[in-house]
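Heads up, one of the protein chains got dropped from this complex, but the rest are sitting where they should.
Up next, subunit A:
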Amino acid sequence: MTRPRLATCSLTGCFGCHMSLLDIDERLLDLADLVELDRSPFDDKKRFDRPVDIGFIEGGCSNTHNVHVLRQFRTHCRTLVSVGACALYGGVPAMRNVVTLRACLEEAYQNGPTVTCGGHIPDDPELPLLLDRVYPAHDIVRIDHFLPGCPPSADAIWETLRALLTGQAPDLPYPLLKYE
């Protein structure tokens, strides 16, 4: 019997949720027995070439590339889990949502106190276009489960994975349900 496949990605996030996944310590050995890692920064696999059972989404969508990756995950993953504050509502990157994108870029590259010699806003065609706001993953695609936290604790991630792999809906006990 083939093992369920797990894919992960970090969109506009800090990789903290991935670090927290690694923080399950020796249970990583159990996880390696339980799932087969597919597209993920852990194994550096860049493309989907087969269906995947569980997709872990870290980070919100701040640019067109994020949206593209997220849609690919939705297309190829049977169950999609939004992991962490950034995927759930934008997190720290969403601090820019209360100002306009132009004001944000001008502050960062032209008018900010640390800009010394009149910089210009990056516009290389290779760069993905920024969206007007940072969007939560569920604003772009359908999300099946949400795992809050910044990052979610290793125990919360393990509990969620355990539930999904045994065909249950994740239902975190009080000490593991954290928004911070």
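In this text, a contact is a pair of C-beta atoms (placed from the backbone, for glycine too) under 8 Å apart; a residue touches a chain by one contact, two chains touch by 3 or more; residues count from 1.
Everything that follows uses one rule, which is that contacts and distances are computed from a predicted model.
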{"item": "Protein name, per the UniProt record, of whichever chain is missing from view (\"Proteasome subunit beta\", \"(2Fe-2S) ferredoxin domain-containing protein\", \"Carbohydrate ABC transporter membrane protein 1 (CUT1 family)\" or \"2Fe-2S iron-sulfur cluster-binding protein\")", "value": "\"2Fe-2S iron-sulfur cluster-binding protein\""}
{"item": "Which of A:R27, A:H65 or A:R133 contacts the chain that the document leaves out", "value": "A:R133"}
{"item": "Candidate in contact with the missing chain, chosen from A:V35, A:A94, A:I140 or A:L164", "value": "A:A94"}
{"item": "Contact set of subunit A toward the excluded chain (per top definition)", "value": "82, 85, 88-92, 94-95, 97-99, 133, 136, 138-139, 145-148, 150, 171-172, 174-175, 177, 179-180"}
